Structure formats: structure tokens, C-alpha cells
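One structure is given here, and the rest of the page talks about it.
Missing here is one protein chain; the remaining ones are kept as they sit in the complex.
Letters are used for the chains, namely A, B and C, taken in the order the chains are written, and counting of residues starts over at 1 for each.
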Amino acid sequence: MEARLKNRHRAERRFRLFGGLAIFTSLIFLGALFAIIIQTGAGAFKQTRIALDMHLSPADFNAGQAVEGDWLERADYQAMIKRALRQAFPELRSRREKRSLYRMVSSGAAFQLRKKLRGDPGLIGTDFRIWVLASDDADMVFKGAVPRDAPVAHRRLDDRQMSVLEALEDTGRLRSQFNWTFFSAGDSREPELAGIAGAALGSLFSVLVCLALAFPLGVMTAVYLEEFAPKNRWTGFIEVNISNLAAVPSIVFGLLGLAMFLNIFGLPRSAPLVGGMVLALMTLPTIIIASRAAIKSVPPSVREAAFALGASPVQAVFHHILPLAMPGVLTGTIIGTAQALGETAPLLMIGMVAFVVDLPTNILDPATALPVQVFLWADSPERAFQERTAAAILVLLVFTCLMNLTAALLRKKYELKW
Amino acid sequence: MAHAPTLTQVAEIPNSATIGLLGDNPLALLKHPEARTGKPAKMTSRGLSVSYANKPALHDVDLDIPVNRVTALIGPSGCGKTTYIRCLNRMNDIIDTCRVEGSVTHDGEDIYAPDQDVVRLRTRVGMVFQKPNPFPKSIYDNTAYGPRIHGMTGSRDEERALVLDSLRRAGLLDEVRDRLDAPGTSLSGGQQQRLCIARAIAVRPEVILMDEPCSALDPIATARIEELIAALKQDYTIVIVTHSMQQARRLSDKTAFFHLGRLVEQGNTEDVFEAPQDGRTRDYVMGRIG
Amino acid sequence: MACLIAASTISILTTVGIVLSLIVESFQFFRMVPVSDFLFGLHWSPQTAIRADQVGASGAFGAIPLLAGTLLISAIALSVSGPVGLLAAIYLAEYASPRFRSLVKPMLEILAGIPTVVYGFFAAIVIAPLLRQGGESIGLEVSSESALAAGLVMGAMTIPFVSSLSDDAITAVPDSLREAALGLGSTRSETIVRVILRAALPGIAGGLLLTASRVIGETMIVVMAAGLTANLTINPLEAVTTVTVQIVTLLTGDQEFDSAKTLSAFALGLLLFTVTLTLNVAALKIVKTYREQYQ
Partner (left out) sequence: MSKKTLVIAAAAMVIVSGAAQARDQIRIVGSSTVYPFSTTVAEQFGKTTPFKTPIVESTGSGGGLKLFCAGIGDRHPDISNASRRIKASEVARCAKNGIDDIVEVKVGYDGIVIANSRKAERFKLTLKDIFLALAKDVPAGEGKLQPNPYTTWKQVNAALPATRIEVLGPPPTSGTRDAFVELAMEGGCKSFPWIKALKKADKGSYKALCHAIREDGAYIEAGENDNLIVQKLDANPRALGIFGYSFLDQNTDKVQGSTIGGEAPTFENIADGRYPVSRPLFFYVKKAHIDTIPGIREYMAEFASEKAWGRDGYLADKGLIPMSDAERADWNAKVSALVNLTM
């Protein structure tokens, strides 16, 4: 008996340990996920710049330009950048050498130069210095994301480019600064020019459309089912239907969007409008279920009090019950919206997975969304895109976590009430 | 485990101990004056105080539980009697915010000592709860649950014998003999409670704690449980919490009256009811507070 | 009032829309490919020639390898999230202090709130290479898109699903049963395993079914971390493809609705919808009857 008791206690400790281990494992996974993404993504917030000493003559701008007005727009800035590079490293002569030199700066350098001159055309004819974006390969090496002593075969920069990099570094013409481009630009083929602004706007528009549709529809459905609907087979069917919709795979909603909204209604492809509509249908069950629970938890006394004062059922609901249920409704809405914000699969079905450079200005412009941008970048081979993917994930996580946190706080506050 | 009757002893208990043969008037036995005289204490508490989340529930209780007798705990709702009974097999440990001070001994052993094994304690001090709570298993499995986890029986036959015996001693066997595989929850309330008693007996405890075992039952079922308790007294030390003064009076040898978390009075049942020393006890037994 | 009724029918319309769009397109597909070939075919090779003067793949549309791949990955995921989620739920419900519980539960729920594309990224860049290297070091050939990588990450994602649904089921078991078992001298683990889990079983089973339906319909993790070739295998170290991966592959970029290739995505969608719907209905039914039992 004593021995058995000992065994039983040992089994007890073992069982408890397993439980603790399960939680520990989950938390370790969560921690590892965040740690690796932060570690991978941190680099994307810094961007290397290279100083170029320019001297531009008016001749650079007049060559072959007939139109007077936009001579500043049309000039071949790429050539000017290349010339400045050649002047900085006159020892590189052959075509191959020059090409590897050009690859040190981003193709976006030309736009930077144009922007600077647009702001101050007086610089033409003077000596000035401009800090242009380094190419992604140079950027990765300077930031230390790629080890400098790696064998040439495993490096994107060859030995010549490495010595150029070191020369720039030694003469103080290389520096790292905060990567504003990442937050202000749309997508790009060049990692150093790519940003999440376009995707973020696409997400914003989609989520706004989603909210504008799902919130009123969800709340109205909840109110109807909870307050007015007769308990019959039809409403029973609606209820079962809603709980089933909540568990339909998101990609199926994408198929619906493709077949209905695009093929039958002829709405434009890749538009946040359609994305928002699909997301709204997905979010609807979440909002309905949460709203019903919130309405249900309002004490019947409130309703009775309203009726006692002569309010009509509709007045009782909209003046008294709904305002009291609002925190719960909002909690559900926020959680649903957070889901919608992180959803990718249905958007792939409706063409929001295109290469879109321009920032969308309205809900009909072609756009991607943040999670889709993550998906697109994750497939890009350039190593610099990997850190941008992780950085975009960080931005996405900040938003979803903030939303979930708000919901949790709201729920806590609301729970205390009754 | 030395104090628990062995299986052979159990088997030797004459059939007269079972309710069926106990006869027309088991309560007559209880009324016999000799039955009530001093027996040694099976359990004692000294200076026992309990609080939940810093709200005191029980103050400084000194009480002796005599062996092979029925001790009734009475008092108005919220007086601490349930808290007290749950201290006797440390069921209060389950509640995170509960703090217990003072000492409770069982055969002279401090049950709150750090090296005390709660699992062993609870096999010695069994418990029956206010509401019948059979497991979602068959009647047989319900009864066999305790013996199985404690490894009390070697063979299946031995286990079956113990289950049947426990059911018989709980006065349930005749009613369920044909449906031992039916779920425990399919029984009526009174039967369920007797099943819970059978389940408790099967572990062969020394003490059985009963927390208002009849409060959820109708009068007929209550009468059967009372008969059962009277019969079980021969082999077990029984502590019962009850709301019903009549029940306490009918069943118990010793009565302790709790009020507002304090033990106000304890003594032979007759004394407590006939000649209470304390004014509050008097008011309560006369139905003025409660 | 009319507004309210109209709003409540939107959900019905959505379902009708889903069913209609899936059925209409699938019907067109089944006019080209017999249903039996689709449901029982062992070979999936949807890349048909798109011009008359081209030689493409044979255009086989047997969904069995896709289903098998889906089931393999789901099984791996559930064998992670099932035990881990259940044990975590037990620990939180039965052992943890309220403080610990209030701290850890939301942290676990974060796992469920992370967008799936993040898990896909994590599976593809961290877990899959890790498994490959690990496998290589012990002499195992692990595909870089192994079912294992996708399954493991999906399992981690669904831990909070299982744990919160099991938690609900466990805490719904009345305390009286807990006390009864403890009062008979059970240890806590005996109480949990022999009494509480038994009582909570329907709820837990329902929760697992819901999780299974979620795992089967999960898309981004497998799109990013699982393979594209239909491979009929039960070896978790090999690459398999799933129903959702094929839907995405067939439909991204392609906008023509007259080829068997594109339409087959809708047939797959219909299949997916039917399977998950069945699981959901079963789960809801189990959970509902279970709830009634304790009310």
C-alpha cells in the first residue's frame, strides 16, 4: 500500500510536469517565433546610404531635350549617378568593373537626385554631395547581415565591390540611417526601394470596407435574432448556419468572391473593395456571435424598465439594450477585424496578389494587403527581402496584437460591469 | 491502515448490520443510553480557525469526535459547520484562498503536518456530499472506483465481492443488482446518494464525513439514509452536518452547535437539545434563530 | 424591422452564395472530368495543354493524393496540438494559480491571433531548414517542404484552439465530481484522468473536431511550407501537397473559366467545404448535447 502510494504520487508529479511542459513548450514556441522575427526584421529599419560628390553642368540637361518645361523631369539621372561613381573610382575601367561598381548604388539613386534638383535647381553647376541609397547587396554587407569574410561564391558582392565598400567606409562616405522608405513607399523590385505603405493602405481600405459592411449587418442580425426573431425552424436554421459559417475555411470565401463578385458582378480585380467585401462575409459570424452574447448578457430588468416607461421594442433595443451591450459588440468587432487584417488566402483568390507600386488612393485602385505583401516578399530571392518580410510581419503583428489587446481590455472592463 | 477493517473482517460482519435485516426499529438501538456514553476521540480539533481570502469563517474550534459514534454538527446557514467538516479530511485544500490554523488530529496524528499525505488521509476519512454526485460511469464502476485507485483488491472476483458488499451495506444492492452496468446518473436522487455512500464505504475508511447528505432528498429517501447511518455507526465514526434538528436528534450521539463561525456548545445530543447551556443554543433548538 | 430581417438573411445568402458558386463551377468541371475520376483517382496532374499545338501533362484530376496529403499534415498538426493543448488546458484549469492562469492564458491566445502568413514564413525559413539539417545529421533524407514542417507549425498554431475549447469543457465539469473523487482519496491526476476527462470527453472531442476542420482548411502555412507535387505517401519527411495549396496554385493569376484546370479548383473547394462542414456540424452537435447534459 505504501509503495503503491509512492508510485501514485510519482505519477501525480509526472502528470503535473507534463502539463507544465506543455505550457512551457507553447510559450517557448511563441517566444522563438517572436525572437526570430524580431531578429530577422530588425535590420530592415536601417538603410545604408552612400555619399556621391556630384558636379552637374547644364549640358547634362539640355542634351536632346526639345520640350522646355520638363527638362528637369526627363534628364538621364541614371547616367549622372554612374558618372559620379566612375569619378569616385577612376581606377575601374573595364565594362565588367564598371558594372560591378554601378551595382553598389540603388537604381533609386536617380530618383533621389531628381528630387533634390527639383527642390533646388540652383545646384546645377555647383559641387554638392548627395547621400544616395546603397544597393541591397551593399546594404546587407555593411549592416553585417552577410559576413564579410564569406567565400566569394556565397557572397553577392565580389572582391572588387568589397574593396569599393571598404574605400567608401574609410573615407566616411558610407552611413546607416533610419529606413523611412520602408514606411513611405509602395512595393518595388528593389529591396532598398520597397516599402509597406501601399500594402498598409490596401489593408486599411479593405478593413474599412469590411467594417462598414460587417458591423451594421452583424449587429442588426444579432439584434434581430436575440430580440425579435420568433423561435421557429427558420431562425433555428439561421443560427446553425451562422455557427457553421464561422468555421468555413477562409479560402472558400475567396472562391465565393472570385465566382460571385468578380465573375458575375464584374467588380474590378485586385481592388480593396472586393477584398473588404469578402473579409466582411468572413467577419460577419464573429460579430454576430459576439453581439448576441453581449445582448443576451444585458439584464432583463433593463428591458423591463424601458418597457415600463412606454418604450417600443425597437426603442428599448436601440436606446437601452444596445448601448449597454456595446462593449461586448465592439470586442467581437475588434477581434473579427483583427482576423480580417491578418487574412491572406481569400485575397489571393481575388487577385490582390499583384505587383502594385503606386499607393492606392481609393477602394477601387489595385492594391495588395499587408499579409499578402508578406507572402509576396517571402517568395523573393533577394536576401534583403527576407528582412523586409520579417519587418512587415512585425508591423502586422503590432497591429493585430494592439487590436487583440484592446479587445481583451474592453472585455475585462465589461466583465466587471455585471 | 491498521485501523481499517480488513476484507475478511468486513466479510464477517453479520448480515444483521445491513439495513434489510436491521429490523423494524433501528432507531431504538440509538436510543439506548449506553450507546452514548464516553468513547475515546477518533479525531480532535484544537484552536482550529479557517479563513477564506482573509475573511474569517471559523474561530478557534476545539472539538472531539468520538469513535464509532455519530457526531452531528448543527447551526444556522453560514455558521461554519460545512467549513469545519471539510477541514477533517482537508477538502478545503482545494480552495486556493483558504487558510487553516490550529490543529486537527486523527488517531493522535496531526493531519495538517507537512509530511501528512492528503491522499492517505482521505482514504481514511471519507466524505459524502450534500448533493449526490455519482461519476459519469456505471453503478459498478462508481463503487469500484476507490478500491481500484488504491489497489485494494487483487483479483476481479475480489473486487466484485467488495463492490457487492459495499452496495449491500449501503442498502442499494437489491435495487440495482440487475443493472450494475447502468450509469450511476440513471438512479433516483436517494439511490444516487446511497450509491455515493457505497462508494465511500468501498474504500473502507475509518471516518465518514457527511455534509447534509439528505438536504437534496425527499422524506422517504431521507428516512432510508438515516437508517443506513444508524447501521453504519457500528463500524465507522460518522460526522454529519445537518440542517434538520430532528435529524440530529434522531441520529446522533453527540451534537456540536456552531454559530457565526464559533463552536458554541458541544455535548451528548440529549443534553444539547434538552438542556442547552448557552442562550444561543437554546434559541436555535427552539427554532428562534436559524 | 425589415432592415433587421434583411440583415439576418445576409448570412443565409452568404452560404447560398458559397454553395451556388462552388456547385455551378464544379458542375462545369464534372462535365469534363467524371466525378468518380475526381473522387477516387490516384493521380493528380492538372497542368493540361493550353493550346492545340502543345503537349502538356496528361491532365489527371484524381483528388486522392491531395486528400492524403491534407490528412497527413492535419494528422501531424493534431498530434501536436491535441496532447499539448489538452495538457496545457488541464494544467491551467486544474493546477495553475489564478495569477499564473491569467498571465499565461492570454499569451497562449496570442498564438491563435497571429496571422497565418506569419506561421507560413516561420515554417518556411526556420522550421523546414532546421528539420532538414536535423534529419541530415542523423542520416535521414528530409524534403525541404516536408509535411512535418508544415504540420508542426500548424500544430503550434492550433494549440490555443484545443486548449481553450478543452478548458471550457473541463471547467464545465461540476466541482462536485472533482470533490467526490478527491474525497475518495484520488490524487489530482487520478481525479483528472479518471473522472474529469471522462466527463469532459464529448466537449473535448467536439473541440478536436473543430480544430481538425480548421487545420484542414488552413491555407497559408501549407502554401508557403508544403510542396506542390501530388505525392501519395504517409512519410512525414516527404513533400506532399494539400487541397488548399492546389486551389491557390490553380487560381492565382489564372482568370479563365473554361479549362478543367481552373474549374477543378472549385471542385476542390466544394470538397473542402463539404468536409469541413460535416466536421463542424458534428462538432457543434457533440458540444451542444454535452452542454445540455450539465445544465
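By definition in this document, a residue touches a chain if its C-beta (ideal position, glycine included) is under 8 Å from a C-beta of that chain, and two chains touch if they have at least 3 such contacts.
These figures come from a predicted structure and were not determined experimentally.
One chain is not displayed; in the complete assembly it touches the shown chains A, C.
One of A:31, A:121, A:147 or A:216 touches the chain omitted from the figure, and that residue is A:216. Shown as candidates are A:10, A:99, A:129 or A:413; the residue that touches the absent chain is A:99. Contact with the omitted chain, checked across A:47, A:161 or A:270, is made by A:270. When the whole complex is considered, the residue among A:6, A:189, A:319 or A:412 that touches the unshown chain is A:189. Contact between subunit A and the absent chain runs through residues 73-74, 76, 78-79, 95, 99, 102-103, 107, 111, 153-156, 186, 188-190, 193, 212, 216, 266-268, 270, 273, 351, 354-358, 362-366, 379-382. By the touch criterion stated above, the residues of subunit C touching the omitted chain are 3, 43, 45, 47-58, 60, 128-129, 132, 143-145, 228-229, 231, 249, 253-256.
Here is the rule we go by: only the chains that are shown with their structure count from here on.
With chains as nodes and touching pairs as edges, the resulting graph is complete, every pair of chains being joined.
Farthest from subunit A in terms of Cα centroid separation is B.
The distance from the centre of subunit B to the centre of subunit C, each centre being the mean of the chain's C-alpha atoms, comes to 51 Å. With centres taken as mean Cα positions, subunit B sits 65 Å from subunit A. We define each chain's centre as the mean of its Cα atoms; on that basis subunit A and subunit C are separated by 25 Å.
Annotation for subunit A: residues touching 2 or more other chains are 8-9.
Subunit B has residues 119-120, 149-150 in contact with two or more other chains.
Those residues of subunit C that touch subunit A in the complex are listed here as 1, 3-5, 7-12, 14-15, 17-18, 21-22, 24-25, 83-88, 90-92, 94-95, 104, 106-111, 113-118, 120-122, 124-126, 156, 159-160, 163, 187-190, 192-193, 210, 213-214, 216-220, 223-224, 244, 247-248, 251-252, 255, 257, 265-266, 269, 272-273, 276-277, 280-281, 284. Against subunit C, in their complex, subunit B makes its touches with residues 89, 91, 94, 96, 119-123, 126-129, 131, 133-137, 145-146, 149-150, 196, 199-200, 203.
Of all residues in subunit A, only 1, 4-5, 8-9 touch subunit B in the complex they form.
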